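A short worksheet on the structure shown next.
Missing here: one protein chain of the complex. Every other protein chain is in place.
As written, the chains take the letters A, B and C, and residue 1 is the first residue of each chain.
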């Protein structure tokens, strides 16, 4: 009762390397779509208003995006693991204020940044521990910590505020300065972005973040230290939220108890527009950064075109939907191209 | 308008006039002690309101009564503010001093409060007149609107394009001021001044920031910006001071000395104005106690004592004006701390 | 070929007196097991006997309630799958555990990628190694293709490649062949033999007894979580093994009754879904069991999905009892009397967190209602009735199906569809992972259904099953129907010839 007795015949090796490049290219297209959309939008605006892409204009665009890019990078990491951190806005707010208070008291700017980052680490760890040890839904937990951190911030800060006058000049100048059109802050964000992307692609633990977002149970069976990785993602997200807080302080020179509130929806939008899928396991930080750039640019484009601010919100929303729809269509194309290519009959 | 038998706008009568209480005012009634006055700002944690409410506290406590402050943490949480009115009513305070987030939304709750014997004073932002007893106005809206334009026009030499950076589109007082600004600009002496745009930064630092950028990109020849909101003027100042426009584009409007001190010193801002929020709160406190003591009811023409501030007379629709705003510049700014 | 290094009596891995309970269920009671290097060891038992639980205990997924795991004679405690892996134990779990978003290459080497300087991953080496593994298994799978969308069989192959990718001392395979057809099985066995020659210990689970006899030297039988016997296979017959597993003799394995075929119940005409299958036409009559054979990926499942309406078709038509079906609408197909037992029970057949009762009830939402509301009594009795008829082994009908063993889950899927009282029943790999006893039970059931006039289309990769049960055999090759073979002519040779495209019928 044997099924078959034919012993296997050797199979021709797979012609692989060319197809790899194709896959790579096709997959990059997902980010490409957003990139093209962004460029088109900027070009159109430039046509409508020649001052838009002046040195100052470019600098403003980059500066506006910096903080969101940083937070979105951290968020992307968390979303890749099939979790979410809604508390980033609160963390940003409290660490910005902490850094501000320290600077107000005559502290050194570098120490202030470190302080903000450390606060970020603390809250990131808190979120990470709650989510990974408790194994409870991240959405609920971080919505909870969003409220908790914001509440603590409000109680601590009260009606105090920190203004540019309280900060060392060097710090504030750093926030708006740079090499011609490229602000220092944007360079920091870029460095963080590139190294995060490199880490995700080329290091084992980076790939494991994708794996456990893709299928947590399979990750456990594959011996991936799931809890430690989730903790890592949250801590990293907290670090970037804290760093973003410090940069926010430098950029706006102005923080109070409301700083960063409501930021979570913007960050999540940026990440989603950037093609990082909410069910985990796919997407890149470059995508998230592009999403952030797109979103903040919209806010600069509309005023520059003289669109009444009454229209801004509606256009914003419609653009957001457009961006995800385009992304989706491209993704479907990719999938069907893959299917055709890999069809086993033919 | 009732063609289909429905209820339309024209069927609804306009009500107006302050809700003067039934009882008569007795200007000589003794000031009651041991009252409780609840202050309900648009937003707690907002430095402006904190200063104002401190003034209120000073007045109320000086008169031998108890002060308390409650309020929502967001300036757009109208339902939150309504619940606080309800709560204060439940707690049977003697008077509520409230800065309304919305002219209509608080009405039902405030009327309910007045029905339960609570006196209602609005300050900074009014409700519909029939929903409160007295409105303590920071300054005549007309004064504020006109003086802001005058201040900026002087700085730009009565010549060039100007823009307004306001808060939310729905902010009642902002809109009123803007109307007066536009009216002031009709004066022939402003024939070379052109208002090109009203932008809205929603009292959010970052949005106000980007709106300022947008204004400058759209109108490269912009000579000046008026921002009749403390958040807006601060954000605009921060942007200008870090950009190539510092000192070239003039900025004026309403701001607090503490916020703008450094920008005045580094030349971004020449002069701006504001009333003293502490005094506004103080006056609201006095008005509350006077109402609760029965010295006034909110009718036009009644007068009451407001301690150091002097004597005030209630105007039309139950409005009390604090007085003219103060102009701050390099020379006097260090004399103020709020 | 039967080579055994019995001269080395020390087991690499051993279990001593292992017990494990899940709540009230005692999945393992005092079980011991020895795995010797250079030996393939079979683990046999009915569904729910505790085989997978035993494996998960060996792999560090479950901690035993009592008893010991010995590695090279030393007691060890595995705190997690990583510990077991580091000890050189490779495991293929019963249910594929792939990362759908990651490429096949990454899936295989996750956590153990070849490294370059500074601990960076060597992507190129990973790909090369994957290509080599695929070559060894004789399959063509693009290493860069994401695992999402792989058929169950391909997933299983990736799992096998994963286990082979590290030169494990112990290889544990929980029903690796359940989704595979003959040629892939043969490949796999070739690889297993090679590993055995190299001195690895292999633990192998399968419900296809002939496979056990083909590759194993020794068999351990479990029944109800208890150890029945551990003995050499030499000299045993299939009947002996079945008796150990079931505790009694088994009736005929393929109890096909002869039925006169009636009216055409299901008629598929020139059905095409671009890039997947082309121009497929066939009929199934009342009372007939039509088998559908083909190699993995031939497109059988895709045809079934399209016929049932889960996927849309691009051209052609489907009629049930003379009435044309709407394209892409499972609900109308169900209303017309069609039922599909899908291939992937976890993804398509069951709602894992839901109770057994409600899973079975899910196909009856249209019928078990009173005045538009759920009739819970009717739902329960319908579910109980079918769970009992299919001998599902459960503690309470309100328990989540996720607590059932793989085979019992399969029975729930069957129950869910049989409960609709279909006129046309399509079953896709109906006995995948089902033990011999139950398999005969399922076959008897299908046979009885056919006798009652139900038209049955049976897709299966288990050739003996097809040959034993089908009145007619349809064979697919690369998306086309290549042969229709009457029962009298159907042999392994004719079917395989058509399936591999070597002969046109």
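The criterion applied here is as follows: a contact is a pair of C-beta atoms (placed from the backbone, for glycine too) under 8 Å apart; a residue touches a chain by one contact, two chains touch by 3 or more.
Going forward, contacts and distances are computed from a predicted model.
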| item | value |
| --- | --- |
| Name of the absent chain as recorded in UniProt (options "Na(+) H(+) antiporter subunit G", "Autoinducer 2 import system permease protein LsrD", "Sarcosine oxidase subunit gamma" or "Protocatechuate 3,4-dioxygenase") | "Autoinducer 2 import system permease protein LsrD" |
| Chains in view touching the one left out | A, B, C |
| Which of C:416, C:443 or C:477 contacts the chain that the document leaves out | C:416 |
| Listed residues B:48, B:67 or B:84, member touching the removed chain | B:84 |
| Which residue of B:31, B:76 or B:155 touches the chain not shown here | B:76 |
| Candidate in contact with the missing chain, chosen from C:11, C:81 or C:342 | C:342 |
| Footprint left on chain A by the chain that the document does not show | 130, 134-137, 139-141, 143-152, 154-155, 257, 262, 265, 268-269, 272-273, 277-279, 310-318, 320-321, 324-325, 328-329, 332 |
| Positions on chain B where the hidden chain makes contact | 1-2, 4-12, 14, 44-45, 68, 70-74, 76-80, 82-84, 86-87, 89-92, 102-109, 112, 128, 168-172, 175 |
| Where the missing chain touches chain C, by residue | 17, 19, 21-23, 25, 29-30, 65-66, 308, 310, 329-331, 333-334, 340, 342, 347-354, 358, 361-363, 365-366, 368-369, 372-374, 398-400, 402-403, 416 |
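Quick note on the criterion: only the chains that are shown with their structure count from here on.
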| item | value |
| --- | --- |
| Pair of chains ranked first by number of touching C-beta pairs | A-C |
| Inter-centroid spacing, chain C versus chain B (mean Cα positions, whole Å) | 74 |
| Mean-CA-position distance for chain C and chain A (Å) | 41 |
| Residues on chain A engaged by chain B in the complex (per definition of touch) | 49, 51-52, 54, 56-57, 60, 64, 154, 157-161, 163-165, 172-173, 175-176, 252-254, 256-259, 261, 299-300, 302-306, 309-310 |
| Chain A-touching residues of chain B, taken from the complex the two chains share | 44-47, 49-50, 73-74, 169, 197, 199-200, 205-207, 209-211, 213-215, 217-218, 220, 234-235, 238, 241-244, 258-259, 261-263 |
| Residues of chain A touching chain C in the complex | 1-14, 16, 19-20, 23, 202-204, 207-208, 210-211, 213-215, 217-225, 280-282, 338-340, 342-346 |
